[in-house]
Every structure is written in structure tokens, then in C-alpha cells.
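What you see is the complex with one protein chain gone and the rest in place.
The letters A, B and C name the chains in turn, as written, and every chain counts its residues from 1.
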Amino acid sequence: MNTTSQMMQMHEKDMPMDGMNMTMMQECIEACAACEQACTMCAATMPGESMATCMNMCQNTADMCNTMMRMMLRPAGMHRESMMAALQATMTMCAACADECMTHSDMHEDCAMCAEVCRQCAMACQKMMDSMSGAMPAS
Amino acid sequence: MNTTSQMMQMHEKDMPMDGMNMTMMQECIEACAACEQACTMCAATMPGESMATCMNMCQNTADMCNTMMRMMLRPAGMHRESMMAALQATMTMCAACADECMTHSDMHEDCAMCAEVCRQCAMACQKMMDSMSGAMPAS
Amino acid sequence: MNTTSQMMQMHEKDMPMDGMNMTMMQECIEACAACEQACTMCAATMPGESMATCMNMCQNTADMCNTMMRMMLRPAGMHRESMMAALQATMTMCAACADECMTHSDMHEDCAMCAEVCRQCAMACQKMMDSMSGAMPAS
Partner (left out) sequence: MNTTSQMMQMHEKDMPMDGMNMTMMQECIEACAACEQACTMCAATMPGESMATCMNMCQNTADMCNTMMRMMLRPAGMHRESMMAALQATMTMCAACADECMTHSDMHEDCAMCAEVCRQCAMACQKMMDSMSGAMPAS
């Protein structure tokens, strides 16, 4: 178990919402971290003028994943509507970035790898949203 | 006119969506930049244990505003659904942060100032979303 | 006077170092904010394969300027050696980015504008470092 997971468990009691699935949240933190790295590197290694859309969508996705990851690392700041809206944005951006990357994955192996990591992140966000729909505000 | 505004005008033609209101987008960029600064400073100067919620919501909002600002500074990466979802997240987080800050604005002048900047940012995002609802993909 | 400046003045007393020049620090905050925006946009609008170095140096500089700006917005966290090292890094990166941008400023007007903003940021960081060399730890 890494340090982040240990710290998350220590602060499970500080979560302002009951019924949060901590295992799912840790998976989502890791998915966002991996997606930030893959998208940053994919954006940085795009060759050529025709790649402007992909390069910019990748860097946008990297920034959003970093923001989402940090939100999950701040238990006391969790606010249901904010979390749901940010998860929705992350999921939407990861899915769109994966689609864009796949349009030229045959030419660039990076894009195929980046698309896969984006899809995993989108799924992790979707699971968090489903899980939070059932969670209640801590009484 | 500042450098960012000049650069935005040079790249208006690169926007992948027709009918984008560039003046409105520049105002939204500035509102996000101001909100990142106010929220970062508000989070950093929160005194005491009872401020954990506010401190963390402020730092989350600062991170989201930075991501949103950067998305608007990357014309070629603009993707309608991603922009709409990110604007919705920014608006939701700014509004929630303003509400939280206002609960103790009588004790902390920073919080009153931060709440005002958050509200202005939420409004700027709402205007962008309204404007984009009418914009069409560039043909 | 904008909100950030007002908040900075309210917290001048919290600065852990005496003799900090607040006007200079506010100028440096604004220079970093402007540089993050110009570099983000310059990186996003680089056309073509030969621009990989410039694009990546610009995005690196944008990230560093954001970190530097945030450090100046957190008075209670100011630590002399950390501030000096971060200012040195920001100054070095801005100067290198300006040089790289200038190598193709005749072809890309963005790069000429970005280089100018980078130079102003490097100078603002240098002034801060000079100013801090004379400042003493608050007793």
C-alpha cells in the first residue's frame, strides 16, 4: 500500500459524506494520476501541424485530471455537487481525448497508449459518480 | 489591451466553433485568473481548525479555475462537450465556494472578498455557456 | 487596485521575513500570471514539427510561473531558501524560453510577443531576488 492510500484511510472519518467507497476513490486517484502523465507526454511528443487538436485536447485533459486528483486528496473540502460536476467534466474530457487519439493511433503508438489510459480514467470517474449517487451527506 | 487579448484575437480564426464571442471569452479568462489568485490566497490565510472546509474548497476552486483558464487559451483544442462540462464544473465550484466563504465573511474580510471574485467567475462561466449554446461547429 | 493586491496588503504583517518589498512582489505576481497565459497560448498554437522544442519549453515555463505565482500568494509558507531557488528556476526558464522563442519570432508573431512577456517575468524575478537578499528573517 502506498503512502497516499495510507493517508486516505487515516482520513476516511473526515469525509463529509457517508457511504463513500474509499477503494473506488483510491482507484480513481491513481487513474487520474496515470492519465495526467500519459496525456502530458502525448501532448509533448505530437509531431506536426495536423496534430494541433490532439495535442491541445491532451494537455487540457492532463490539467483536468490533476485538478480532479487533488479534489479527491482533500477530504474536508468534498462538496457533493462540486465533486459530481468535476467528475462529469473529467469523464467527458477523457472520453473525447481517447476518441481523438484513436483517430491516428495507427501512426502514433503514443496515442494508442494514451487513449487506453484516458478510457480507464473515464471509467474510474463513472464508477465514482455511480457510487456517490448512493452516498448520503454525513449526519 | 494586454498580450493575452492580442494573442486571442490573432487566433480567433483557429477556433473550431463558429460564433464564439471572443470578448466574452476574454472576460471569462480574466475572471478565472482573478479567482485562482483570490482562492489560493484565501485558502492560504485561513486561521484555525474550523476553517478546514473553506480552505479546501478554496484550493479546489483555484485549481479548477486554472484548468478552465488554460482550456480557453488553447483554441485548437476546443471541443464543445468538454468545454460545456468544464464550464459547468467551474461554475458549480465557484458558487459553492462563494456560499461557504460567506458563512464566515463577518469574521474574515478575505472570505468576503474571495466570495465576490468567485461569484463574478461563476457569472462569467454562465455567460460563456449561454453563448456557446448558440454557437455552431465551424464548417 | 485589484483584489489580489488588497489581500496582499492585508497580509503583509503575516510575512515571515521583514523588509519584503510588497510592491515588487505584486509586480512579480502579475508578471508570472501574464507569462503563464502567454506561454500556454504560445505552446498551444505552435504549428509544425520543427517547433517541438519551443512548444515544450513554453508549456514548462507556464507551469513554473503558475507555481511561482502561487508561492507568492501564500505569505505564511514563505521560506527564504525555497523562494530564492524557485525564483532562480523561474528566471532561468523564462530567459531560456525567450531566447528560444526569438529564434523564430520573424515567422510567428506569437513567439515575439511571448518572448517579451517572458523577459519581463525574468526581470521581475531578478528584482525580487535582489530585494530578498537584503531582507532579514522576521524576529
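Operating definition for what follows: a contact is a pair of C-beta atoms (placed from the backbone, for glycine too) under 8 Å apart; a residue touches a chain by one contact, two chains touch by 3 or more.
The structure displayed is predicted, hence computed values, not measured ones.
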Query raised in the report: Considering the full assembly, with which of the depicted chains is the omitted chain in contact?
Result: A, B, C
Query raised in the report: Which residue, C:7, C:64, C:111 or C:128, contacts the hidden chain when the whole complex is considered?
Result: C:64
Report summary line: Residue positions on chain A contacting the omitted chain are 2-4, 6-8, 10-11, 14, 29, 33-34, 37-38, 40-42, 44-45, 62, 66, 69-70, 73-77, 109-110, 113-114, 116-117
Report summary line: Even though one chain is not shown, chain C touches it at residues 14, 16, 52-53, 55-57, 59-60, 63-64, 66-67, 70-71, 74-79, 81-82, 85-86, 88-89, 92-93, 96, 100
Requested in this report: Could you list which residues of chain B touch the chain missing from the display?
Outcome: 43-45, 47-49, 52, 55-56, 59
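What we mean here is this: only the chains that are shown with their structure count from here on.
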Query raised in the report: From the centre of chain A, which chain's CA centre is farthest?
Result: C
Query raised in the report: Which chain is the middle one, judged by CA centres?
Result: B
Report summary line: chain B to chain C, mean C-alpha position gap in Å, rounds to 21
Query - CA centroid of chain A to CA centroid of chain C, Å - result: 28
Query - Per-residue multi-chain contacts in chain A, two or more chains - result: 52, 55-56, 59
